[in-house]
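A quick write-up on the structure given underneath.
Removed from the display is one protein chain of the complex; every other protein chain stays in position.
Chain lettering (A and B) follows the sequence in which the chains are written, and residue indices restart at 1 in each chain.
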Amino acid sequence: MSTRGQEISRVVVLKLARLVGVLFCVAVLCFFSLNLLPGSPAQAILGVAGSSPKAVAALNHKLGVDQPLLHRFVTWIGNVAHGDLGSSYQSGESVAHIIGKTAPLSLELILLSQIVALAFAIPAALIAAARRGTFADHSIGAGALTVLSTPNFVIGFVLIWIFAVGAGLLPASGYAKVSEGLGAHFESLVLPVICLAAAPFGLYQRILRADLLGTYDSEFMSVARAKGVSPRRRALHHALRPSLLGLTTSVGAMMGTLIGGVVIVETLFGLPGLGAQLTEAVSNRDYVEVQGIVLVMAAFFVVVNTIIDLSYVFIDPRLRSIRAIGEAT
Amino acid sequence: MSEALLSVRDLTVEFDTPRGTVRAVDGVSFELAQGERLGVVGESGSGKSVLSRTVMGLTTMRNAKVGGAVELNGQPILELPERKRRALWGREVAMVFQDPLGALHPITPIGDQVVEAVRRDPEVGKGAARSRAIELLEMVGIPRAESRMKARAGELSGGMRQRVMIAMAMACRPKLLIADEPTTALDVTVQARVLKLFDELCDEFGIGLILVSHDLRVVGSHTDHVAVMYAGRLVEIGTAAAVFERPMMRYSRALMDALPKRDPAGHELPKPIPGTPPNLLAPPPGCPFSPRCAFAEDDCHKTRPELAPVADQPGHSFACLHPAGPVAVGAGAGEAGR
Partner (left out) sequence: MSATATEQLEVAGVIASGEPRKRRLHGWRVSELLSLAWLIALIVGMFALPPLLGLHAQTPSVEAKLAGPGAGHLLGADNLGRDLLARVLSGAHVSLAIGFGSVLIAAAIGIPIGMFAAYLGGAFSAIATFCVDVILAFPGLILALALTAFIGPSFLSVLVAITVPMMPVFARLAKIQTASVLQREYVEASRVIGTPMLSILRRDVLPNIAESMIAFALVSVGTAIMIEAGLSFLGLGVPPPQPSWGSMIAAGQTYLESGPQMIIVPAAFLVLTIVSLNLLSDRFLSEQGADKG
């Protein structure tokens, strides 16, 4: 294998090993933080009224909560490795099954919003950087900053007011499954996706613009200009690729914010996704379910970031050696 | 008499900065014939870089006030909108920059970068462009050119990168080549080879060359004519031999004196020029060099010297009220070299 190939494989293997380690620790943290909290689940489930000590003890036994902590952990981890995340206290349904039902919608929302955010942010950043200091640049920047600074539920209300209440164009809430027709399905997702995509758009535009401006100051951009290369080609072929580092990092970090955002947006728009499910599980004090959902969300986040980290190598070959150094620390 | 390749008349470039207006180039005029090599010498801040970029039309008109005229092959450049100026870049006139590492795109393979320059020629198709690019790399002396096409800038040495830059500049056989400090970032031995390359290109293709450098030795041995700049003004111009052997303006003389010389007796130390470069925001009245000049007199501080010819050396002019040598052979002893 060529040295480049060897270098890349080494980076990949190290990253994956680390991933497994991180996931394990995430699981540990997940389990222990939730199970060490004061107040037993039985009390929460039975409520103050029904919680006579006998009833609490009985329920605790039924839930297996009275076993020693370490024992429960080992059992749980073993189950998780088999894909068994336990059963919901509330409904008795398998948590894995619940997640399987609700996660696809959340994934769809997250994916669509990332695509929308990037699709608008990249051209907006290119325009702003090419026309630095002009009205276009300032107004795009102001817009980006504003949506970046506005909580997604506020944007949600604005959208609902304009499009649903005002113009009656789009549904204010409710979800249409794909089986009910693609058109209706996407219609029910338009507002939530815009809502979710707004803040990422703002962040990506600002970061890409800043990196582009830095690149524009580089000598090779002056050289390209002196070569007679057109401004458009300079922007797309010369300036864009070396400026993607900040953006790529943000896309990864933003996944986390979007996972949180999905919770709020699904609640606001009444969409039956994993986020809404989590809120429900939390209000039901359903430890097992919360544990399982949080674990899945964290795992997803870590895996996505690992993939993005690995993709650095392909986007910008200059980084290959830096990655190697980064692994060593 | 053939028309000059490049004609610069009374060129002035001013920039608006928060601290005031900076006059980077102040009334510079000269001509360059086809195949002629002109060296432009000066310290940092002398305006030589701004000059070279403005001559090519690169200076963005949005922040610069440009006065005077620049004509390339008889065609005025400064009045053209950017789009039309851009049509010249890479085709009629090309520039070689100083820092080869920063000057080449870090990610795109160098082959593609040269191809991009080649494709500025509308008659060259995609396939032909690639073979032409390989030819160019061979021409500038890069060994195993074809396999190097895929290399990235970081994989090449400084001298090689500079050669790639020259290949890109030569891609469409420009009539005028402007090299702005092309050897400053290179080792001395590599410098010599790159300069030799310029000589070869000029000889073979008859292109005009403007070689800008702060290093006198670079300029001295590889140019036909030399122009000395100070504080944005052209203070001396003439054939290389004339300016080097008989520098008239005090600053030029001081520059020559500051050069370390191979003196067999070992007595003469190079004499550095005292003082600091001029403040372009508030240029002193009179000769800009007068605050630092050891031979300055009262009128030097008050009157701005204009370019005056040296009688027995055609083409040699200087701007100094109390020059370092006789203005003409046989002139009064009072002015003669002190």
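What we mean here is this: a contact is a pair of C-beta atoms (placed from the backbone, for glycine too) under 8 Å apart; a residue touches a chain by one contact, two chains touch by 3 or more.
Quick caveat: nothing in here was measured; it's all calculated off a predicted structure.
The chain that is not drawn here is touched, among residues A:V165, A:L182 or A:L236, by A:V165.
Screening B:P106, B:P277, B:P291 or B:P309 against the full complex identifies B:P277 as the residue touching the chain left out.
Seen across the whole complex, the unshown chain contacts chain A at 18, 21-23, 25-26, 29, 33-34, 37-39, 132-133, 145-146, 148-154, 157, 160-161, 165, 213, 216-217, 221-222, 255-257, 259-261, 263-264, 267, 278-279, 282-283, 285, 287, 290, 294, 297-299, 301-302, 329.
Operating definition for what follows: only the chains that are shown with their structure count from here on.
Rounded to whole angstrom units, the spacing between the C-alpha centres of chain A and chain B is 55. Per the touch definition, chain A reaches chain B in the complex via residues 218-220, 222-230, 237-238, 241-242, 316-318. Put simply, chain B touches chain A in their complex at residues 56, 58, 86-91, 94-95, 97-99, 102-108, 116-117, 120, 152, 154, 165, 168.
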